[in-house]
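For this view, one protein chain was removed and the others were kept in their places.
Chain naming follows the written order as A and B, and within any one chain the residues start at number 1.
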Amino acid sequence: MTRFSIFTNRRGASPLALIAFVVIVCLLFAFPSLVESPYSRHIMVLLFLSTIMGESWNIIGGYTGQYSVGHAAYFGAGAYGTMIVMNASQFDADKLLELQDLAKDSRLSSLLLSAHDLHPWTGVLVGMVAALLLSLIIGSICFRLRGPYFVLASIAVAEIVRITVLNLADLTQGAEGILISTLPPLTIGNTVITDFSNNVPFYYIGLLLVLLTIFVTWLVQNSKLGYFFQAIREDQDAAHSLGISLTFHKNAALALSAVLTSLAGSFYAIYIKFVDPTTVLSLDLSVQIVLISIIGGIGTIFGPVVGALVLVPLSEVLRSNLIGESLISSGMVNSDSAFGHFLTENLSHAHVLIYGILVVVVILFMPDGVLGFFKSMVAKKRKEAA
Amino acid sequence: MTLFLQSLISGILIGGVYALIGIGLTIIFGVMRVINFAHGDIMMVGMYMTYFLFTLFGIDPFVSVLVTIPLMFVFGAILQKLFINRILGALPQNQILLTIGLGLIMSNSMMLAFTSDYKILTTSYSSSSYRLAGLSVSKPLAISFLITVVITAALYRFLMKTDTGQAIRATAQDREAAQLMGINVKWMSILAFGIGASMAGTAGALISPTYYIFPQVGSAFTLKAFVITVLGGMGSIVGATLGGVIIGVVESMGAAYISSDWKDVVVFAIFLLVLLVKPSGLMGTSRT
Partner (left out) sequence: MAILEIKHVSKFFGGLAANSDVSFQLEQGMIMGLIGPNGAGKTTLFNCITGYYPPSRGEIVFDGRRMNGLQPNKVCKLGMVRTWQKVRPLAKMSVVDNVMVGALCHTNSLKKAREMAMEQIRVVRLEHRTDFNAGGLPIGERKKLEVARVLATQPKLLLLDEVMGGLNPAESEEVIQLILDIRRLGITQMVIEHDMKAIMRISDRIVVLNSGEKLAEGAPGEIVKNPEVVAAYLGSE
């Protein structure tokens, strides 16, 4: 057993790995000035988003071993919190009058009215608080259950949240969703940091959030909390007998994970500028959040990064239909033929297919994820060499 | 009063189909201790099968059940042999993820093949109904309920009276003991998954005249199947039957008396309540 890299879940990073990490981070900060294309930045933003989601889930799922398949609820809390407040801050006089009228009968409308007076960016905070409260409620229900029953309960609660958001249309605009045409500039005091005229600011926000989640995970791993989380993951009863409060630590892990996930939701919302229940609160999203860590390798700092690096490019190739379009534009396939039609119409809809195939392959052949698989390959090679 | 009876009847009718979905899930869980998250997607495959049997060959959906049952059985048996069999001893989380992955592959393959457009299977009787003492009873639902009853009864008979059925039940009760008694538990697992899949597929066939058919229709039914089986007690066939009917009635009463927007919340709330208060379900015995 060697402790040679920061890729293990042990303490102590080798200087080499630390240098590599710093170099990569520096390169990432320089990336927008090195590569001009907005599309490449878009891909990076998607990569960051997946990483943030994966790292956040990893704290409760990977480190604490509680497989929440309801994280869309926290993602949605962040996304909706941000959008509702931001949207409300942009109401015009007509809309306000209309709301004042409605507010007499509807508490939700009066809530919306008071949201109008908030600073547009406080929505992010609102989302975090909502996710925190939600996690405490969900934790108090679901943590009485173990194993598969916990998974089922987490799904059920997230579904209740989705249906509730769908039906509180006065506040959330229901199935229609909330669309924002322009983002208010991000300011500190009177200094405008950015007015979001291109996608560079999103790149940096995403990168900072990635670093934040990695830092939080590192902190957790190198603290008493992290030891207790992992002890609970490995054996609840043994952990309990060694003086660890299960209720407190499970809820703490979930709360931390929920708040970080809500940040991912907020980031998504301001980047896409549109939220609706099917995109930010669905079971499919919850599953995708879980798969990022599973595919990369759970319970490690860089597992979710690897998961995102595997998943995002693959599903983006399918989504943007790079294969189909290149085949057609190169003249190999006629776009009017049945196969051409298949490539342009059907293939792009099926980008989640890759998630399904990957998770089956990972569970069957790489139970410790892609990262764990390569780690054990390296270990094997070393053994053979020795 | 009419509203009450009306909701009760439609609840029971749809509950029959739910029971079928629940029975499939509960048999799989009983024999293998695997919670099948691809259950709704298997049902979706059954729906598409029925749709194409109808549009291409003109086979009536209720007649096509005769084709769907064996085909879906084979489909399930293959799934078990190729995938589920390899993770029987794995962590429950990994089993769940594998079946989630299989479900994603099924729904997205369907999307790949047929796009995500809604398909509607319209038969001559799709929207017709019987009038019965002032109540209207949907014809396709009534027929599907009758078929459900026949299939469930046949399945009970198979499990209770035949040697193979008893072997399956023995495996469900105690896998190791069954193995020691000379029961081929591997074969029983394949059988159980086959039966589970064919029940789900049949349920898909039966509701296809009254539901939209699209690749992602499955996940809603997967959730419903969990609620039904947990309510009845994981592994209990009687429980799943009862759970199916209860959920059918709760949904239809919820839609009638609360609002159709919130009926699923009622269902999930009951689900959580059962999980917390009596996790072994109505008919289940608690296992430690």
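Rule of thumb we're sticking to: contacts are C-beta pairs under 8 Å (C-beta built on N, C-alpha and C of every residue); 3 or more make two chains touch, one makes a residue touch a chain.
Treat the numbers as computed from the prediction; the structure is a model and nothing was measured.
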item: Which displayed chains the hidden chain touches across the whole complex; value: A
item: Option from A:213, A:230, A:266 or A:321 whose C-beta touches the chain left out; value: A:230
item: Hidden partner chain, residues of subunit A it touches; value: 1, 3, 9-11, 222-224, 227-228, 230-231, 233-235, 237-246, 299
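Convention: only the chains that are shown with their structure count from here on.
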item: Subunit A and subunit B, separation of their C-alpha mean positions in angstrom; value: 32
item: Of subunit B, residues touching subunit A in the complex; value: 35, 83, 86-87, 90, 92-94, 96-98, 100-106, 108-109, 111-116, 216, 219, 223, 226-227, 230, 261-262, 264-265, 268-269, 271-272, 275-276, 279
item: Parts of subunit A lying in touch with subunit B, wherever the complex brings them together; value: 67, 69, 141, 144-145, 147-149, 151-153, 155-157, 159-160, 163-164, 166-167, 283-284, 287, 290-291, 294, 345-347, 349-350, 352-353, 355-360, 363-364, 367
